[in-house]
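Here we show just some of the chains, and they stay where they sit in the whole.
The chains carry the letters A and B, assigned in the order they are written, with residues numbered from 1 in each.
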Amino acid sequence: MSLSEHEMAALIARDIEPGSFVNLGIGRPTLVADHLPAGAGIVLHTENGMLNMGPAATGDQADPDLINAGKVPVTELPGSAYFHHADSFAMMRGGHLDVCVLGAFQVSARGDLANWHTGEPDAIPAVGGAMDLAAGAKRVYVMMTLFTRDGVPKLVPECTYPLTGVGCVDRIYTDLATFVITDRGVVVRDTFGISFEELSVRLPVPLVDRPDQPAPRPVRGASQPAGDSPRRS
Amino acid sequence: MTAARICDSPAEAVAGIEDGSTILIGGFGLAGMPVRLIDALIDQGATDLTVVSNNAGNGDTGLAALLAKGRVRKMICSFPRQPDSWVFDGLYRAGKIELEVVPQGNLAERIRAAGAGIGAFYCPTGVGTPLAEGKETRDIDGRTYVLEYPIRGDVALIGAHRSDRMGNLVYRKTARNFGPVMATAGELVVAQVSEVVETGQLDPEVIVTPSIYVDRVVAV
């Protein structure tokens, strides 16, 4: 069965090593925070100038001077630290963050990321810290649905949307499968309610079955998702 | 530059800002946004401005109000599009404002470079993307970098928490954001603070913006 947003978030959370310093992008990736194991010492960075960010503020806790990158009021944890924007992005650009999790419009087979701009003529471009994260974090994990609502694959041979970063994505967590970008190509690590063969048919990029399991992967879930016939972009 | 002047009003704090100025405006969303200084700038009347700020205004107040008055010729920012950026969105779609989108970290580092006397720097952010198009690149130790230039302000308007009478500043939580770097890069630096305390009341270990960078302070 395909994964819900929270199941995707939980899967990502499980893959983050204890003690890691992590930045969670605006939107869906924020859900990962809810699934980080207590006591693992995972420290969240928010690019607007804070390390060891706590959960979202509730009720009277909300302080307009204490917000995350999505401008949502958050909280401090013991051991939090504040710093200014140049220091915050120096931290990011300098390769000190272990992992960032970002949403995406498209990811290419070689790990190019497109997540800031649809390229449509009437769209107002807004990049925020996405390019800095893509270029700076040690590992970039993308969290997205594998297909658009219209059934168009978001894992593509070449991104058609404007790029955020070149060759920067390490893993892609989707509702139907987890992919690892390697020198050997796009390795399918997990599948959820879909077979490796069906994935191979529905995606316009060559896939490699996961290396530690040479035999074709059995479908883990029960039912196949209906899924529109994918258009190739 | 001499020690900061403590002003009696936001109007006094923004006096003399000229048409055509480049104005660095602190804040990330509303956190650290010097709203009272922007209101005073609207009253002061300077126009044909270039504004450098992370966002392009929220709701109908502050920077959004300045935009609505038609005073801003160009925005340089990382993230104009927000749920409540309707003022900017309207101007942009009507072709009434120029926009330069800069990755957030490049914005911060380019402003820092201006304040730090760095002529230009090679930055890995944005390589291969539309935001690096036409920019010079260079391979260093096997990685490709884009050459980025400083962003200076004729004026910096920032929000801080406390100032002493010399102009030493401390900030509060994530409202710190762009204030400290913008304070280094403006020719005229004006800080809106919650409180002015006597000199000596701020611990020298915790001052974030030393007085050398600050020209005018107003408590609001």
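Methods note: a residue touches a chain if its C-beta (ideal position, glycine included) is under 8 Å from a C-beta of that chain, and two chains touch if they have at least 3 such contacts.
Quick caveat: nothing in here was measured; it's all calculated off a predicted structure.
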Displayed chains are single representatives; whole-complex counts: A x2, B x2
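By definition in this document, only the chains that are shown with their structure count from here on.
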Distance between the centres, which are taken as Cα means, of chain B and chain A, whole angstrom: 30
List of chain B residues in touch with chain A within their complex: 28-32, 54, 78-82, 88-89, 92-93, 99, 101-109, 111-112, 123-131, 171-181, 208
Chain A to chain B touching residues, read off their complex: 46-50, 63-68, 71, 76, 82-86, 88-90, 92-93, 112, 117, 122, 124-132, 135-136, 162-166
